[in-house]
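Missing here: one protein chain of the complex. Every other protein chain is in place.
For reference, chains read A, B and C in written order, and residue numbers begin at 1 within each chain.
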Amino acid sequence: MSANVNHSLPLEYQTEQNRLNILGFWIFLGAEIVLFATLFAVYGVLGHRYAGGPTPSDIFKLNDVLIETLLLLTSSFTCGLAVFFMRQRDMKKMLVWFIITLLLGAGFLFMEIREFIHYVHEGATMQTSAFLSSFFVLLGTHGAHVTFGIIWAIMLVIQLLQRGLTPVTARKMFIISLYWHFLDVVWIFIFTFVYLKGMVA
Amino acid sequence: MGIKWNEIFVGGDPLLVGSQIAIVLTVVAIVVGLTYFKKWGWLWREWLTTVDHKKIGIMYILSGVLMFFRGGMDGLLMKAQTARPEMNFLDAQHYNEIFTTHGVIMILFMAMPFLIGLMNVVVPLQIGARDVAFPQLNALSFWLFFSGAMLFNISFVVGGSPDAGWTSYFPLAGKEFSLGIGNNYYAIALQIAGLGTLMTGINFIVTILKMRAPGMTLMKMPMFTWTTFITSIIIVAAFPIFTVALALMTFDRLYGTHFFTLSSGGSDMLWANLFWLWGHPEVYIVILPAFGIFSEVIATFSRKTLFGYTSMVVSIVGIAFLSMIVWVHHFYTMDAGPAVNSFFSITTMLIAVPTGVKIFNWLFTMRKGRIQFTTAMLWALAFVPNFVIGGVTGVMLAMAAADYQYHNTLFLVAHFHYVLIPGVVFAVFAGLYYWWPKMFGFMLNEKLGKYHFWLFTIGFNVTFMPMFFLGLKGAVRRAYTYSAESGFAPLFLVSAIGSIILAIGFAVFCYNIYWSFRYAKRNVSHDPWDARTLEWMTASPVQFYNFAVVPEVKQLDAFWHMKKRGETLTLKESDIKKIHMPSNSGLPFYMAVVFGITGFFLVFEAHIAAAVAAIGIVIGLVIRSFDYNDGYYVSVDEIKRTERTWRNVEGGTENHVG
Amino acid sequence: MKRLFALVIAGLLPLLGGCEMVVFQPQGPAARSITELINWSIWWMLLVVVVVFALFVYIVWKYRDRPERQGEEPPEEHGSTVLEIVWTVIPILIVIALTIPTMRTLYDLEKPPKGYEDEKPLVIHVTSADWKWIFSYPEQNIETVNYVNIPAGRLVLFKMTSASTMQSFWVPALAGQKYTMNKMETELYVVADRPGSYEGRNTNFNGRGYAHMQFEVLAQTPQDFEKWVQEVKQTAPKLTKEKYEQLLLPTHLGRLTFVDTHLQWVNHADPHSKTYTNPELYRGHGYQGKIFIREDNYKNSSTCNDEEQKALESDSGGEHHGH
């Protein structure tokens, strides 16, 4: 807890409190895995109960989804670059890549919201059938995480500009990068087990 | 904003009007009292904003006592209603609400805060830490739990109680069959409290992994710390499932989705599946810390180290692992086929193996020991035979084919009360009598404690033993009445009488707290029980920084061996360094208030108001993000002063055993 | 050990009020196989209880603190690998001893009982609703409410579903429970050894009327059963669609008998069948929430007599009727 600074480590690992926070966040990610697994289980059980409503192949537009996937994949990469440059103590490059990450995330979110609006116009709402309820809640939970991540990232950018790179800001940066990569992992599974599966069947 | 304020209070029933008046009077009395004695500032500084794990633990325990009272009242009302056949004391609706709140409150708002409270008080001390890993998060955990508990508890006077059972099975709990907002309370209040619990789990995993005193390897940790650690892991693995299940329930009830509905393709059994995926691990979340408490108490009062420490640890890990793969035994009768039922029968019965190992280890800890019958030890002793009855009936229930005849009968109800009351409530009492001097610096009265013990255990057996036989005779749970011809009447009457004895036992406990608070001797030693683990090495009550110098641990039962070597109270003042401590924060309390308000509006389906209130949550998060307060240092002088006071009176204090 | 058990039972008998435990008095092969399994488990569990209790009493008594032991220091002792293995292995053996018959019984219960394998079962559809049991005899073209007559000594197959909440079908004297769930079908084979009346009930809580959701299983001689069928066909009223929809409203009803079954309009076990819910009839006390209009509810297509519904609405409260 006390500020015993160990300078041989990367900034984000230098203080005891930082190491506690990072471990704590990893464990939180374990909980997030369970949370999304539950949503996937729900989708796995309900995903074929169309109740006379639209089916996945009726509504999914794979091109849009592919663009969303690429945006998120790239943002995960740029986020990794931001952390890479943080470890080089290159604040400027770090910020540039981090803001690019943010913009890509916002782009993803924009595409996803557009996709949802499109579905609703087709008459596929979350009240239509069990399939659509589980679809919207799984996707919506992921989307809400991305939104939360973007707001959080903006707060962090402000703090970075105010305070520069310190062990505390570096730790926050590192933790948000874990969060962002994790959201990409979740998206990979959504892409595979929701969209691609829907196209196969 | 969409709420019909004139309909908000539940009326009509004199019992309810009475409670409403009582609640208002109590609140007025508290407000007037605080103002008169000028205690608002004290309350805010010392309690509402505290991040001290010991104070948070005490607040958890206080909530537990309060909720035990509420849940116990519900239990007594149920017993009164079923004491005679065809009684009209409560109608069906009222009875349904009461057994629902009884279940929810006893598991989530009584057992959980008691155990998490004890964990909070004891675990950092046992591992020689200054606090938990994330003190402010810990405060947030408590306040969210408290907010959820309060939101749930107002349901019976504001808007109507949930009435679909503590399991809230769909489709009954859905809007198709339960139109009242009572079940919204269930979904939302439990969600808020559950968030707090999840954070507690993360907090304790990190605390135990990273903040142990030098030399304390994992296999030198006290057993209560071990069980807390494994419990926290189960919390992190299981609570997100509940979070999702409750969220889906909220969506179904508030936004018309079709997860668990009859219509449009929903699956009601999916709720049962998700509920028990969380619900079964939840049982172990409350049982495992209790096992830890018994391990500490039995070792201390047998004056021996725990027998088979390694196999104890292995069996806890085994139980944690198995707890995740037994959930279907709660609904064998849904007919998922013999293959599924066989698999879950086997995994369920296997849990008996590590549990049996623990029982024998406790027995052999006592063998060759010198068993001292303190009140704490009496609870631990009574636990063994009573829990064995719960355990063997559990194995009988685990056999899926046999369960077809027990399911949903009072046999099942008797079984789980025989597991949860000896396994949790006895443990809580044992832990409270044992650690009370550590928390408050005075003992609970041992003589009153023994009255409490005998009344409670006898009452417990008289209440629940008849239920086994009632179940075998065909009496089902949750039925508000039964016919005179059924032949259930004599046993139900015995059970009702037992519940009164049980209640008197609890009343004696409350009186004991009052009596001891007023009259108990204050010069209690820092180690009144001649105990074994590190928490007894520091002052009673514990100074806010826990340890002036963090001790070095060389083996299991570290403090015991230090005493043997005679090196406990020697503190070289030159070793004292300034101590870094976290600052108090009002943010957790603020968050609990906005969460509570948001939850309240959501319960009443006032979506816009809820959204507005939710902005308050976001504001709280932003404030937290920009909070760079890094705590403060306690000066060496202050530490020296504090240490001298309690170490000086050492000669004049009393050891209660020896 | 047996003597101890007998003693315990003898001590409890007065309390049990001379009334026997139905689970131990099976009246059919399905229930009997479960009772045998239960008895088997009770002996093993009794063994566990006796061993642990004896050990507990012995240890606590022998090693209690006495004034003359003051200052005595118990020996350091960290465990015993042999003992720990013993009390791990023995429970595993007991679990195995319990698992094998459990699995055998589980698989047996899915099939017709021994001696009835080749018999063509009498199929009866069970539909549970709030708060009544509806039995349909497709072969005989009869529907009954809250009672079911079966021929004794003949294999009966209950095909069970629910029109509303989830219930659990339990006739303890004849067979173990199974849930009845909307848009799903569970099956239960039952044989009654001899004629007699057996109590059945719902064991799964489903709201205000739950406590009284009982029914009677009357096992008759085959001749009596035939006679009853003929009698019903001559005297009972015809079941109409309107009448059936009325039955499904949340009420308590006494015994009812009809010619024709509801299976001609709807089988609730069919996953694509219509939903029969009437949320507005479930208004309880306290603050009410919003109702969502379900598209696949029966009301959106068929007509429902408003006045009749209002009449029913008024008596769907806390009071109970019939039975």
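By definition in this document, a contact is a pair of C-beta atoms (placed from the backbone, for glycine too) under 8 Å apart; a residue touches a chain by one contact, two chains touch by 3 or more.
Quick note on the criterion: contacts and distances are computed from a predicted model.
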Per UniProt, the name of the complex member that is left out, chosen from "Acyl-CoA dehydrogenase family protein", "Multisubunit potassium/proton antiporter, PhaG subunit", "Branched-chain amino acid ABC transporter permease" or "Quinol oxidase subunit 4": "Quinol oxidase subunit 4"
Sole contact to the chain not displayed, among B:Leu277, B:Met312 or B:Met377: B:Leu277
Candidate in contact with the missing chain, chosen from C:His125, C:Lys183 or C:Lys274: C:Lys183
From B:Val314, B:Val340 or B:Ile576, residue that would touch the chain that is not displayed: B:Val340
Touch list for chain A against the chain that is not drawn: 9-10, 13, 19, 22-23, 26-27, 29-31, 33-34, 36-38, 40-42, 44-45, 62, 66, 69-70, 73-74, 76-77, 79-81, 84, 87-88, 177-178, 181-182, 184-185, 188-189, 191-193, 196-197, 199-201
Positions on chain B where the hidden chain makes contact: 209-210, 233, 237, 241, 267, 269-270, 273-274, 277, 324-325, 327-328, 334-340
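We take it that only the chains that are shown with their structure count from here on.
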Cα-centroid distance, chain B relative to chain C, in whole angstrom: 33
Inter-chain centre distance, chain A versus chain C - centres from mean C-alpha coordinates, in Å: 47
Rounded Å distance, chain A centre to chain B centre (Cα mean): 34
Of all residues in chain B, the ones touching two or more other chains: 256, 261, 263-264
Numbers and ranges of chain A residues touching at least 2 other chains: 51, 127
Touching residues on chain C, where the partner in the complex is chain A: 292, 296
Residue ranges of chain B touching chain C (in the complex, touch as defined): 4, 7-8, 10, 12, 91-93, 96, 159-161, 163-165, 169-172, 175-182, 184, 253-254, 256, 261-264, 268-269, 302-305, 307-311, 331, 333-335, 337-338, 341-342, 345-346, 349-350, 352-353, 356-357, 359-361, 363-364, 366-373, 381, 384-385, 388-389, 392-393, 395-396, 399-409, 466, 469, 472-474, 476-482, 487, 489-491, 494, 604-605
Complex interface listing, chain A residues touching chain C: 51-52, 127
